[in-house]
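Note that one protein chain is taken out, while the other chains of the complex remain in position.
Chain lettering (A, B and C) follows the sequence in which the chains are written, and residue indices restart at 1 in each chain.
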Amino acid sequence: MSGNTYGTLFKVTTFGESHGAALGAVVDGCPAGLEISVERIQQELNRRRPGASADGKLNASVTARKEADEVEVLSGIFEGKSEGTPIAMVIRNTSQKSKDYSNIKDTFRPGHADFTYDAKYGFRDYRGGGRSSGRETASRVAAGAIARILLEKAGIKVTAYTIRAAGIQCKTKDLSQIEKNSLRACDSEAALLMEEKIAEFRKAGDSAGGIVECIVQGVPGGLGDPVFDKLDAELAKAMLSIGAVKGIEFGSGFAAADSTGSKNNDAMRVEKDAGQNSGNSIQFETNNSGGILGGISNGNTIIFRIAVKPVPSIFKKQETVSKLSSEAGDAGSGFENSDLLIEGRHDICLCPRIVPVVEAMTCIVLADFYLRNKSSRV
Amino acid sequence: MSGNTYGTLFKVTTFGESHGAALGAVVDGCPAGLEISVERIQQELNRRRPGASADGKLNASVTARKEADEVEVLSGIFEGKSEGTPIAMVIRNTSQKSKDYSNIKDTFRPGHADFTYDAKYGFRDYRGGGRSSGRETASRVAAGAIARILLEKAGIKVTAYTIRAAGIQCKTKDLSQIEKNSLRACDSEAALLMEEKIAEFRKAGDSAGGIVECIVQGVPGGLGDPVFDKLDAELAKAMLSIGAVKGIEFGSGFAAADSTGSKNNDAMRVEKDAGQNSGNSIQFETNNSGGILGGISNGNTIIFRIAVKPVPSIFKKQETVSKLSSEAGDAGSGFENSDLLIEGRHDICLCPRIVPVVEAMTCIVLADFYLRNKSSRV
Amino acid sequence: MSGNTYGTLFKVTTFGESHGAALGAVVDGCPAGLEISVERIQQELNRRRPGASADGKLNASVTARKEADEVEVLSGIFEGKSEGTPIAMVIRNTSQKSKDYSNIKDTFRPGHADFTYDAKYGFRDYRGGGRSSGRETASRVAAGAIARILLEKAGIKVTAYTIRAAGIQCKTKDLSQIEKNSLRACDSEAALLMEEKIAEFRKAGDSAGGIVECIVQGVPGGLGDPVFDKLDAELAKAMLSIGAVKGIEFGSGFAAADSTGSKNNDAMRVEKDAGQNSGNSIQFETNNSGGILGGISNGNTIIFRIAVKPVPSIFKKQETVSKLSSEAGDAGSGFENSDLLIEGRHDICLCPRIVPVVEAMTCIVLADFYLRNKSSRV
Partner (left out) sequence: MSGNTYGTLFKVTTFGESHGAALGAVVDGCPAGLEISVERIQQELNRRRPGASADGKLNASVTARKEADEVEVLSGIFEGKSEGTPIAMVIRNTSQKSKDYSNIKDTFRPGHADFTYDAKYGFRDYRGGGRSSGRETASRVAAGAIARILLEKAGIKVTAYTIRAAGIQCKTKDLSQIEKNSLRACDSEAALLMEEKIAEFRKAGDSAGGIVECIVQGVPGGLGDPVFDKLDAELAKAMLSIGAVKGIEFGSGFAAADSTGSKNNDAMRVEKDAGQNSGNSIQFETNNSGGILGGISNGNTIIFRIAVKPVPSIFKKQETVSKLSSEAGDAGSGFENSDLLIEGRHDICLCPRIVPVVEAMTCIVLADFYLRNKSSRV
């Protein structure tokens, strides 16, 4: 399918199935001489682990699975610095026991990619979702860590957080709270309500969705390559490439549809304090554009939101369909109706775990444009 | 900036500024032997013209500019069939007169890409927006016509329409109405209300946004290449690459954020009439997924919506900034506050003109995946 | 077939059949602010015309066809400078008259791509070779002119010349002679002998091959991206993508096969005059590597040679095969033996006309690596 590489200059290739030997990523195109510590990559991976906060503590309220995601760097870093050669990283799958998959081997879980993988390939890796598992995102987070280190040198900072989950909206936007609550919400009070709601969903065997917002600070004007590789277009691709994400909006987003030009245009003024001699001296009175105009960053904070669907693995009986023959490659065999009751332990709401993935993908996109922009002028 | 090519196998490269000599597209990778008539391409281009309905009549209510978009095919078609070689198409710019641009030459129009192009390149093509003009989309429509012809042979049908504009929502979804009203809305009654509203905006010197929905019928299961080149990810990129689009959502979209797994999962059943022996015999009880699961089409209708921002060119005085020096290449020169009053004639609401562009880009994305899918199995 | 785009950042897409409406190229990724004159592009195109020397005079000894290759720039250049947007160029086909192709419509010319295009697509554009015609290279020369202008700013100079033709080897390597003889040979005396030989071939209805050498001066060390996109690898691809080229060798090339490490290694010394403080201060005692080691330029002159096969269009009866049915799309129809006598006027030896094409492709490859190298280090 060859859809596992992202980027033009900062190029990320990922691999790995949920229950295969390992997951991993190859980052090609990282400039030479960048100081990279494996600990830093590991730190990002720890954030992605089930129910983990930045301090590494597992939080039982949101998720239930335990995975040890230890990264090993196989190449590309020499004496603490990037060599300019591909940086390969591997994360072993350690917790995949010889589980019994017989109940889902031939049965397609609703809301999952079981049916579509089978439709595409004629069979599928039924062990925990194979490549369509959320576990795949560990590779993205590892690669994103490299991108983040590169961006930090350029003064660019990427932060994502839950702003809505289980129907509860954050009232305040306090970035200092993000890693202090199990939802990674930007409002700790709202987070408590979200946790309560999620506990109810768990009890009911159901699951919840939410909205994650991401901001990028310190982006210079000029990133993004029209007309197809617009900055917002690539961010949209990157976000929609994350499982469970069903939508994205930049700045005023869907609300812009009901707005007017006079309200939605961001007026510009010269910044008083900054002097009149740099591109950064311009201030936008509002940020309805989300920091991007014509597909190019305008120097303002980039802001977008993504819609996260409820976890499809629920503990209620569901109507679905089974494949009559389970022989690999037997495409075109018949189907029969079947009722499915999923077992095991699953996340209730993906938002907090998607936050580091959103950040990772945003870093990867920006790192690529940051490098691409080096040849925008003679 | 090299961001003007889209696609892996069905590869579209576009070029052209709003007021340069011409716009155009090169379609590389169209399979040989496809019957293509220039008239058909022209027909799609006619739909994109200001205020044009399918019958080619200009409608004064929505837009105001007149452009004759006549396409010339330079290569790739021989004796009525695609040769397998690049199909180059050119659309001359005929109406660009030596207009006076002095009032916007150094002044950045709010909500436009003027400032960001300048930030990226150090200067910009101030004649009507250059490459950031909506006129650029003519190239996309021409290329999309080729893609559409290819898809039609495969039984795939792409239809877009306005479902909301100027705050008015369509109540019914009647595809037969789309080309019968100036908004390309799927509800002709709602369209009348939209037209009234838009007339008010015109009088007030303001503009309106809206929402365009797109459905794709007849898509087989299996299109889309995870993990990065997911079908929804590529569609999101393609849509956000269209100017004025600020968001996209698939299926239940942002509403999924407030839903639960038990409600949002699409139950599956074997179709009674179809027999039990094909992938197409499976029916989804709902379509919250929008026809895509795990980044791969599931055989159901693909459905997504995009948010269209209000036209930024309004006829009210706006606060903005001017560049002190207009010398090309003089990046880093200072800025000063300035007030801008835009002149000329402009669209009030982009929805009806974006409809054929949305269809074109959707066709291009699907044509690419349709070809890519030919190598998904041994 | 989607093989008509070359490059990662400096991206060239070409189109056009020999006897279609036009040929052309789109150059995407040229940095903004580069001063480009259309005259300069035209000048390069004039060099490619049949029997043309740099002064534009047609020389009857080598070729026989007349083509006026007038370039029109459609986009991407504004007020004399590149805008950072795609530069589209079109060259109209003016001399394609309604010639009679009946004798080759169904008959495959030996040594031409007639048979392979038919094998691939099921039919072919029989008018003068379609896209497989040497005329296709006009697009490359136009695109190469842009690349050359970019490289000149960086002090990089590309020069190609015939060093062998019709069995005659140049004895001296005098670059000042190249444009002074009809062979574009680096030795004017040898050129006279070549011309004599070619006159004999013409009389005999036969054709001749040769070898073209190319040198690149002023290349800094560091260009080329291992492991697959090595500088020599990309140059090899670019050269072999030119019709009639059957081989390439760098530096000592095939002679290296019979050499030894002690003779073939290029010893290095610090340059006496240059001081000891720059990469350029290093001198290679020999240049068996051809200026490239490990796929990266070493700062020495890049040197390579290409083998040019004899023109396949000869005026002798040839044994070949005809397709029984000429209906387009009738793949799999039968064949019959047939004897072919090609008519019309054709080049006898391609070397002088390939020289500007070799330069153009070399410029394109180097321009791409020059831009790519901007992100090699943090």
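Here is the rule we go by: a residue touches a chain if its C-beta (ideal position, glycine included) is under 8 Å from a C-beta of that chain, and two chains touch if they have at least 3 such contacts.
Only a predicted model underlies this, so the values are computations on that prediction, with no experimental measurement involved.
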Query raised in the report: For the chain left off this view, which of B:31, B:205 or B:220 is in contact with it?
Result: B:31
Requested in this report: Among C:38, C:154, C:192 or C:211, single out the residue that touches the unshown chain.
Outcome: C:211
Report summary line: Touching the hidden chain, out of B:37, B:94, B:172 or B:375, is B:375
Query raised in the report: Which residue among C:50, C:84 or C:290 touches the omitted chain?
Result: C:290
Query raised in the report: For chain B, which residues touch the unseen chain?
Result: 8-9, 29, 31-34, 82, 84-85, 150, 153, 226, 371-372, 374-378
Query - Residues from chain C at the interface with the omitted partner, ascending - result: 1-6, 8, 14, 108, 110-113, 115-117, 119-122, 131-132, 136, 164, 167, 201, 206-211, 220-230, 232-241, 243, 246-270, 275-279, 281-282, 285, 288-290, 292-299, 307-314, 316, 318-321, 324, 331-337, 372-373, 376-377
Report summary line: Where chain A meets the left-out chain, the residues are 1-5, 7-11, 13-17, 20-24, 26, 28-29, 32-33, 72-76, 78-79, 81, 83-88, 90, 117, 120-125, 127, 130-131, 328-329
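One rule holds in what follows: only the chains that are shown with their structure count from here on.
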Query - From chain C, the most remote chain by mean C-alpha position - result: A
Report summary line: Expressed in whole Å, how far the mean CA point of chain B lies from that of chain C is 38
Query raised in the report: From the C-alpha centre of chain A to that of chain C, how far is it in Å?
Result: 45
Query raised in the report: Approximately how many whole Å separate the CA-defined centres of chain A and chain B?
Result: 26
Query raised in the report: Residue numbers in chain B touching 2 or more other chains?
Result: 1-5, 8, 14, 117, 120-122, 131
